[in-house]
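Notes follow once the structure below has been shown.
Here the complex is missing a single protein chain, while all its other protein chains stay put.
Up next is chain A:
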Amino acid sequence: MTTVTSPSYADAVAKYEAVIGLETHVELGTRTKMFCGCTTEFGADPNTQVCPVCLGLPGALPVANEAAIEATIRIGLALNCRIAEWCRFARKNYFYPDMPKNFQTSQYDEPLCEDGWLDVDVDGETVRIEIERVHLEEDTGKSMHVGGATGRIQGATESLVDYNRAGIPLVEIVTKPVNGTGALAPEVARAYVTELREVIRSLGVSDVRMEQGSLRCDVNTSLNLPGQEWGTRTETKNVNSLRSVERAVRSEIIRQSGLLDAGERIVQETRHFHEDTGQTTPGRSKETATDYRYFPEPDLTPMSPDPEWVSRLREALPELPRDRRRRLQEAWGLSSLDMAAVLNAGAVDLIEATVAAGAKPEGARKWWMGELSRRANEAEMELGALGISPAQVAELQGLVDAGTLNDKLARQVIDGVLAGEGDPKAVADARGLAIVSDTGALTAAVDAAIAANPDVADKVRSGVHAAAGVLIGAVMKETRGQADAKTVRELILSRLS
């Protein structure tokens, strides 16, 4: 047996070409399940959102949820797919307790949407990810494995099943194989899932939360030498965050290249990604082809979406995230780097709303990306949950623009807003925060500062204007920061000229 060592990632991608493919499952946010009227709220007590249909009891008759079909078509349209004129549901037969019916209602060779694409930006380049299909199916129940030490299925002696999730509409989005991305393959995978999530969120059809499982991703990876046929692929599951998508591809590339370097063959199998180690381990073996005995679902009628309906849905699609980002970046006059920072901070919607409330883009961005981001980080909160609204930030910036507040006072006003003291104007009034614009009071403070610092005053008189800083500082201290530094400076220079 040859020894398998792990090469570095750089060596792996220098030698081999990676082909990736992504299967993403999205739980739709419909009020009810796919084929019955059971509710779908996350976190309900076990087996309290079930009925004869989703429990697969004899004689139950499923009827498809029109809202789920509409949502799937809208996803397909947003991904530039062709919408089927006619298609059917199919039974995928398997015996596993997460589906009490002993089959999952899915779609087989007639998906609702086919042949689309999604452009994603990676490292300043646009990569077009081809979409193979978008189809509609139902989610499975949730199993708790007990009797083992780990809560995992390995070692468990029995499973406890909650069917609340069974039958929730699930959309599966499958890419065509993505090749030719070189060392960027892991980043491309992550960028795709990120962009897909944004698209689906913009459609308002799912909350797409990976940590709650309403967006789940399986990553296929294979390696081949340049010019040779594509290699055997593995399918990595349990990839539960965007960061994990990238890490899973990277770790599979390293693992597979180590095996290939040692002359071993890649086994086609399902592998599990482990968040803690960043590695994958083998899951169920797929040595034998699965035999799901798909056949058209006899209890549900075929779907033939009215072309006029599809046209209306197409026309009513919202502006897609990538188009919106480009529009806002241009409108706000930001570099790609600045825009990326805004995106990372989750501040796009907040800045847009602040601008809509009347603030200039630069002012809106300054508050959200500066002071407010800092406070959100300190409090370990989402920016939007901080407790200050875009309208309040716009009002605050308005007070600064009007010369009523300087930045220092504005930060104190933020303290008040976050403490629930009201809107910025009300906080400023109640706390007595305003720039001292009474020239008489300022002049008195300036004169006092000059009298207290005769040496500095002489320097300024002799033309060393930089020395005025000491006097400005003294005036600002005297007025507790409520003076406008520029006005103070002008006053000092005119008194000493």
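Everything that follows uses one rule, which is that contacts are C-beta pairs under 8 Å (C-beta built on N, C-alpha and C of every residue); 3 or more make two chains touch, one makes a residue touch a chain; residues count from 1.
Assume contacts and distances are computed from a predicted model.
One chain of the complex is hidden; its UniProt record names it "Aspartyl/glutamyl-tRNA(Asn/Gln) amidotransferase subunit C", one of "Ni/Fe hydrogenase subunit alpha", "Electron transfer flavoprotein subunit beta", "NADH-quinone oxidoreductase subunit J" or "Aspartyl/glutamyl-tRNA(Asn/Gln) amidotransferase subunit C".
Residue A:Thr48 is the one among A:Ser8, A:Thr48 or A:Ser311 that touches the chain missing from this view. Within the whole complex, the absent chain has one touching residue among A:Ala156, A:Leu242, A:Ala426 or A:Val470, and that is A:Ala156.
In the complete assembly, the contact with the undisplayed chain comes from A:Cys38, out of A:Ala18, A:Cys38 or A:Ala347. Even with one chain removed from view, chain A keeps its contact list with that chain: residues 30-32, 36-39, 45-52, 54-55, 57, 63-69, 86, 88, 93-97, 100, 144-147, 153-154, 156-163, 284, 288, 290-291, 293, 295-296, 298, 300-306.
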